[in-house]
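Every protein chain of the complex appears in place save one, which is left out.
Let's turn to chain A:
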Amino acid sequence: MHVVYPVVVSALLFSIGVYGVLARRNAILVLMSVELMLNAVNLNLVAFDVWLRDRLHGGQVLTLFVIVIAAAEIGLGLAIVLAVYRNRQSIDVDRLRDLSETGASGEAGPPEEPVGVGEDADREARP
């Protein structure tokens, strides 16, 4: 097996993941694209482990660790996304601009009803 094949496949998968993270608006789709990038890294690790014939199997063991960390990350990420959805009724990442410095709701297009409700709920929750 030429090492080029798996490595090129993983480079293409990584760039597809980069596109997804940058272009998608829904937070769950962004998480899916992050998973694509992690898988690209895993393929790279396995290919180089097979190529270098590591006696300690460092590449494959690190692949298993990356899979476990991806599971932890997706669990926490979805919990955060659900908390955001509970407060804001929306998980579009480009509409969540409360932390931006210049006119938060002015740039975000026409203010929608759910967003206003979410802001009210947030204001009430604040001490």
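In this text, a contact is a pair of C-beta atoms (placed from the backbone, for glycine too) under 8 Å apart; a residue touches a chain by one contact, two chains touch by 3 or more; residues count from 1.
Everything below uses one rule, namely that contacts and distances are computed from a predicted model.
Student: Given the options "Putative protease", "NADH-quinone oxidoreductase subunit J", "ABC transporter ATP-binding protein" or "Pyruvate dehydrogenase E1 component beta subunit", say which is the protein name UniProt records for the missing chain.
Tutor: When "Putative protease", "NADH-quinone oxidoreductase subunit J", "ABC transporter ATP-binding protein" or "Pyruvate dehydrogenase E1 component beta subunit" are compared with UniProt, the left-out chain turns out to be "NADH-quinone oxidoreductase subunit J".
Student: Which chain A residues would touch the chain omitted from the figure, given the whole complex?
Tutor: Against the left-out chain, chain A lists 1-9, 11-20, 22-26, 28-29, 31-33, 35-36, 39, 42-43, 46-47, 49-53, 56-58, 60-61, 63-65, 67-76, 78-83, 85-86, 91-94, 127.
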